[in-house]
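Heads up: the structure comes next, in structure tokens.
Yeah, one chain of the complex is gone here, protein chain that is, but the others are all in their spots.
Let's turn to chain A:
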Amino acid sequence: MLQGITSEAFILGCSAIGAGLAMIAGIGPGIGQGNAAARAAEAVGRQPEAQADITRTMLLGQAVAETTGIYGLVIAIILLFVRPLLTAYLNLGL
């Protein structure tokens, strides 16, 4: 089945699959940010006069919660555009 596929093409394909798998990391921050927004909405409902403070705290917390998702995104981008695995394979000189 793999006959006729060059090693370079195989590595590129696997890198693309790896990039897709890395983006599974986006699930966690999505749930976390949604939770934070839900709690902030509740808090605004309870104390509408503190809306500015609540929004600021929520955005800050969401930004920190986002970090793990961004790490996954950076790994996916590196796999797709920098292609370290292909470079490593070419450096092997097989």
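The definition used in the following text is that a residue touches a chain if its C-beta (ideal position, glycine included) is under 8 Å from a C-beta of that chain, and two chains touch if they have at least 3 such contacts; residues count from 1.
The rule is simple: contacts and distances are computed from a predicted model.
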"Electron transfer flavoprotein subunit alpha/FixB family protein", "ATP synthase subunit a", "Elongation factor 4" or "Biotin-dependent carboxyltransferase" - which is the UniProt name of the missing chain: "ATP synthase subunit a"
Candidate in contact with the missing chain, chosen from A:I31, A:A50 or A:A63: A:A63
Hidden partner chain, residues of chain A it touches: 56, 59-60, 63-64, 66-67, 70-71, 73-74, 77
